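Just one protein chain is left out here, and the rest sit where they should.
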Amino acid sequence: MKFENFGIGMLKGMAVTILHLFRHASVSQYPEQRLNISRRSRGNELVWSRERCTGCATCAKACPQGAIEIVTATDMAENKYKVETYRVDTGYCIQCGLCVEACPYDAVFLGYSYERARYRRAELVQSNDELLESPQRPVSGYFHPDIAEKLPKQTLLIEKVVEKRK
Amino acid sequence: MSGGELIINTPLAMQVTPADWPGGYWWHWLFFTVAIIVFMLVMVIGAIYIERRAMGKMQSRIGPNRTGPFGLLQPVADAIKVLLKENIVPGTADKIVHFLAPIVAFTPVLMIFAVIPFQNGALLADLNIGILYVVAVSSIATVGVFMAGWGSGNKYSLLGAMRDIAAVVSYEIPLVLAIIGVVIVSGSLSMNEIVTSQDIPYILVQPLGFLLFFIAACAEINRSPFDLTEADSELTAGFHTEYSGMKFAMFYLVEYAEAMAMSAVITTLFLSGWRGPWLPPWLWFIIKTVIVFFVMVWTRTTLPRVRIDQLMGLAWKFVLPLALINLFITAIEVIFWPDVSQWFFVIVNIALAAILVILFSKLFKPGWGRVEV
Partner (left out) sequence: MTTTQELTLKTEPFVLNMGPLHPSTHGVYRMRVTLDGEVVLDIEPIFGYLHRGIEKLMEERTYTGCIPLTDRLDYASAMSNNFSYCLAVEKLGGIKVPERAEYIRVITAELQRIANHCLAIGAMLNDAGALGTPFFYLWRQREKIYDLFEMLCGQRVLYNYMRIGGVSQDLPDEFLPAVKKFIPQLRHFIDEYEFFLKQNEILIARAKGVGILSKELATNYGISGPVARASGIRWDLRKNDPYSVYDRFEFDIPTRENGDCYDRYRVRMEEMKQSLRIVEQSVKQVPGGPFRTEVNQVIRPPAGEAYAHIEGPKGELGYYIVSDNSIAPYRSHIRSTSLINLGALRQMVKGWKVADLILIFGSIDITMGEVDR
């Protein structure tokens, strides 16, 4: 080991470290403090709108994983396909958002959440009414700019240091 | 007192129990034994806590803060977790050696505290040869490490343990030479005498000695940046891999206890022990020990690890010559100018230390790492 700089390099390093002791740590105390995720977040679940869906299955064709399964019946009462089953295997889904992009009727949304773990794989397969929007399943603004405007702004690390724990 | 004469060691001069201690010899012994054990365990728990919190803060995160208020019970949680683990002994292990190794590694560290003064005259045994006792006993812990490496029956543990021993043996000599500098200035080997003769803390009178002792101490106790044997266990497993449960807890304890013991020794030798205004002396001692330990944590956080051949090169080519020169200079100062005020020597020594470090940095040849075949 050559002390080219007489050990000054190490002392400089130590000065930087001790300076960090007095700065605020860049962590937040989850779950007491939750940061706002992006307004265009591609969350862990799919939300479907029964009124707008016509059963065209463009989303199923666009999905690279083949996670969407649609069964329709030709009950043309309101001049629409009657969608009997709309099943999504959320375990297969990679949250790429290509289905949201593909839907011509804006009937598919990605969720705004990230805490959707389940204990059994079978519970990840959701169909029909489980996929509707509800207060527990908010939608995000991915490819839906009108929804994105209403969601809260994202917390950026650039903007602020995380608040101190209360 | 400017050191000029060494105290002659005669049996009549050995005073183990102070004359005014109530209850006599056995009560003194019992009180201090219990006090030392409790002190050491509490300090180790404090050390683990300080290390994790301070290191976390310096890395711009916070350390553990969920177990107990401010995370104070985290070391307790660690201890309970480790106690609940199964105690596995490998089949090819040497059973007796494997069992005894943690004990042999741990006991000497506890024994070091017997001669460290918490207050004026308040130590378990005021030996006239205090510092010599410390050096001798701290080397026994290495035997424990070697027993662990051999007793595991794992060739990688053995390699790791041998590396560790090579490092410790190399750094013993500069350690002792730095201590002798202090002994010459203070004129006595007894720890209590060393503290009482420090009107100026010896960190100022022996700056080079302090630096060398700190480096050698960090290397002895395998602390970063010299923690090859425990974190270079990427490849060759360290000597304590085959240990689980309480035995592993002993090794873990040994690491922090050694750090605390070395901090305590540095405090008594260089930072004038328990001396200080206003607060009770034992509180000053604890504060100074914690500060020295914090400096060790600070270096651990900042510096990357050195390689084994760089470690040995540093020992033999940098630290040892400087320690010899330091001893030489101190001896000359003490012999030829015994009556000059110590402040003069402070200035001279600091200047010489700076010059020597710069000179040696220029002359020290790097030990590249390539094997010369």
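When the chains are written out, they are named A and B in that same order, and each has its own residue count from 1.
The definition used in the following text is that a contact is a pair of C-beta atoms (placed from the backbone, for glycine too) under 8 Å apart; a residue touches a chain by one contact, two chains touch by 3 or more.
Nothing here was measured: the structure is a model prediction, and the numbers come from that model.
Put simply, the missing chain touches A, B once the whole complex is considered. Contact with the omitted chain, checked across B:36, B:58, B:158 or B:218, is made by B:58. For subunit B, the residues touching the absent chain in the complete assembly are 55, 58-61, 224-225, 227-228, 231-232, 234-236, 300-310, 366, 368-371, 373. In the full complex, the hidden chain is touched by subunit A at residues 1-5, 7-10, 12-13, 16-17, 20, 26, 37-42, 61-64, 94-98, 101-102, 110, 140, 142-143, 148, 153-159.
Operating definition for what follows: only the chains that are shown with their structure count from here on.
Per-chain CA centroids place subunit A at a distance of 52 Å from subunit B. Interface residues of subunit B, counted against subunit A in their complex, comprise 54, 56-62, 298-299, 301-303, 306, 310, 313-314, 318, 357-358, 360-361, 364-367.
Put simply, subunit A touches subunit B in their complex at residues 1-7, 10, 13-14, 16-18, 20-21, 23, 25-27.
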